[in-house]
Every structure is written in structure tokens, then in C-alpha cells.
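Omission of a single protein chain aside, the complex is shown with its protein chains in their original locations.
Moving on, here comes subunit A:
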Amino acid sequence: MKGSILSFEQVTFTYVPEDEAVKPAVSDLSFSIGEGEWVALVGHNGSGKSTIAKLMNGLLFPQQGTVQAMGLKMSEESLWNIRSQMGMVFQNPDNQFVGATVQDDVAFALENNGVPHEEMVVRVRESLQQVKMADYLDHEPHHLSGGQKQRVAIAGALALRPRLLILDEATSMLDPQGRREVIETIRELREATGLTVLSITHDLEEAALADRVLVMNAGHKQMEGTPDEVFSSGEELTEMGLDLPFAMRMAGLLKQAGVPMTGESMTEHELVEELWTYYSSK
């Protein structure tokens, strides 16, 4: 693994520190993300994922522990430098829009980062093309469909050409094909530029594509490992309100229905191969 681009060291954060009855949203959390990695952050509703994202870009500061990003310790002073290298897509795109038109909105952060006008125009177009919203330059971001809003929010983050891209359920309202396209675009970008990705998601098929998965449970880090490692823990995941990817769920159901399964198939395709082998081996 290359150097760490982001790390949490024993971070604890509470929204209501004055009230002891309120449990911390994030407790004693340590982890590190290597430059160029794709990490999926999963966990039940309220487990602390969005809070972690906000601690990463200095929207929130921990009561205990330290956050480091881009080699700097997160502080009031380093914040702007860190943010300029970070693209963030929030859970609700409406909270993120600042521009009156789609193109102004995408340009906004570039302007703040002092990107020269000509380059800005190029980047705005390019990133909107990447998410297939180039026909909507002059539309008002708030007056778009749900999925269109999410696409524009993603374009805003891509236009920054960040070193680290943080996606907080950024594709939850896209149709399956659109979702695959956007994820593919980001993967290509990562190949080409060495982008690091932290993706918060409830979509376990998407999590299965990551290099590494972090599992949060009630503010604590419950598991950390490759998708294979994490998904092999089966019941522990379902007890936390999570689930397994489709192929693994199907394997379980087939087993219950009396078909001997190895439990090793990770995709539908492998599953069908396995069923065929069984069928033709009598």
C-alpha cells in the first residue's frame, strides 16, 4: 500500500457533548486509507457513516482523537488546503447546491480554488459530460429530477479533480444502468489519475467492488477487510442490519432448498456455473 491519504486515530465525536445520555455518533475510531485505494464504508442507519464523512472534510471536529488528510492534521488552518484536494458528494444533493444554474454550481468550487476561467469552462463541461448532464447547463439544480440532481452533485466533485473522492450514498437514486455507468466512470478516472475513493453505501453489490470494506455498527468499527473477508462473516452482518450480495444470498436459499452449494460463488455467473457442474455430474 502506498502512503496514507487519510487517517483517523482514536476519534470520538458527539453531537451533544453536554448531554451524557447521548451516545457518541463515532467512538474511538481508527483506520487509514492508502492513496489510490477504493474503500466502501457500510453500516446500519445511524451507525455514524455520514458523521465520519463530515469529520473527514472538517465540517465537524472530533472531541477526541485526530484526523489527518493529505499529510496534514485537520485543523482550522489546514482545512482549506485539505478541502481543495477533496471532492465530497453529500447524501442529499439539495443541501449541496449553491449555483443558480447547473454550470454555475459545478463551477463554484473551482472558482473558490482559483482555477483560471478558461480551464474552469473546460472542466465544467467535461465533468457534466462524464455524468451525462451536459444538456442541462442552464437548468436550475433544484428543479431537476432526483437522479439528475445526484448526477450534477457528482459532476461538481469530479470537476475539482480531487485526490480523494468521498461519496455519501451518491448514487442511491440512479437507475441500475445509470448507477453502473457512474461507478464505471469513477473507476476509469481512478485508473487514469490514481484517485482515492471512499464510498458510503447500502448497496452491497457496490461494496463488493471495493478493495476494502469498513463496517460500522453503532458508532464503532465492527469489521474491516476485503469484501470476501467481510461477506464471509454472513450472519454477523445480517444481525447488524446488513445483508449479503445477491449471489451469496441465493447460494444460501438454494442450500435451504436442498441443493448442495460450496458457498464460494461470488457472482450470479459463478453460481450458475456451479449449479451446472452439479447438474451434469450425476
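By definition in this document, a contact is a pair of C-beta atoms (placed from the backbone, for glycine too) under 8 Å apart; a residue touches a chain by one contact, two chains touch by 3 or more; residues count from 1.
Operating definition for what follows: contacts and distances are computed from a predicted model.
Peer 1: What is the protein name, per UniProt, of the chain that does not appear here: "Pyruvate formate lyase activating enzyme", "Xylose transport system permease protein XylH", "Energy-coupling factor transporter ATP-binding protein EcfA2" or "histidine kinase"?
Peer 2: The chain we cannot see is, by its UniProt record, "Energy-coupling factor transporter ATP-binding protein EcfA2".
Peer 1: Out of A:Gly3, A:Pro116 or A:Pro176, point to the residue that touches the absent chain in the complete complex.
Peer 2: A:Pro176
Peer 1: Using the definition of touch stated at the top, determine which of A:Ile82, A:Ala109 or A:Leu204 touches the missing chain.
Peer 2: Going through A:Ile82, A:Ala109 or A:Leu204 one by one, A:Leu204 is the residue touching the chain not shown.
Peer 1: Which is it among A:Leu6, A:Ile183, A:Ala210 or A:Leu242 that touches the chain not included here?
Peer 2: For the chain that is not drawn, the touching residue is A:Leu242.
Peer 1: Determine which one of A:Lys73, A:His117 or A:His269 touches the chain that has been left out.
Peer 2: Answer from the full complex: A:His269 touches the omitted chain.
Peer 1: Suppose we count only contacts with the excluded chain; which residues of subunit A make the list?
Peer 2: 15, 21, 43-46, 49-50, 91-92, 94-95, 139-140, 143-148, 151, 169, 172-179, 202, 204, 238, 241-243, 246, 249-250, 253-254, 256-259, 268-269, 271-273, 275-276, 278-280, 282
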